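One protein chain is absent from this view; the other protein chains keep their places.
Moving on to chain A:
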Amino acid sequence: MSVVYSRRLKKELQEIQIEQADPAKRAAGIQLLQAEDLKTWYFSIEVLGESLYKNEVFHLMVRFDPEYPFKSPAVQFVVSDKVKPPVHPHVYTNGHICASILGDDWSPTLSVMAICITIQSMLASCKKKELPEGNDDYVRTAPDNPKKTRFVYHGDSV
């Protein structure tokens, strides 16, 4: 099914690039930074308007495997010298995100852009900046790929 994988990703990338070029269509605060191949894409995300994350810019890394779109992509915030992940009850300090649409609730009706918008609204609706429960334990033992973690989703579904 790798035909589906490449066909669909090329299509999505094409749509994103068209959107990005057109200020009227593009989703505010979300920008494609890099998509050199069909394996890893980078986006920058910021929450516009009033929110706890005003004037903060985060980078999102989206990794695909050939099972896409039947399996969700691996999505996480970039942690580097320049960018830090947001302090959010569903975001661990290693950048991993606990969101059901990245796991059991994934479906092919969603898309990379839909994921970005969901995560942006997850940040926008945050009431209190705090780390997830058990962050330290998780970060110490977490696998490199967040898809290998079986999150237990609770609270508001994002």
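The definition used in the following text is that a contact is a pair of C-beta atoms (placed from the backbone, for glycine too) under 8 Å apart; a residue touches a chain by one contact, two chains touch by 3 or more; residues count from 1.
By definition in this document, contacts and distances are computed from a predicted model.
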- prompt: What is the missing chain called in its UniProt entry, if the choices are "Large ribosomal subunit protein mL46", "Protein PBN1", "Elongator complex protein 6" or "RING-CH-type domain-containing protein"?
  reply: "RING-CH-type domain-containing protein"
- prompt: Which one, A:S80, A:T109 or A:T141, makes contact with the chain that was left out?
  reply: A:T109
Message: Tell me which stretches of chain A touch the chain missing from the display.
response: 1, 4, 7-8, 11-12, 67, 69-71, 103-104, 107-109
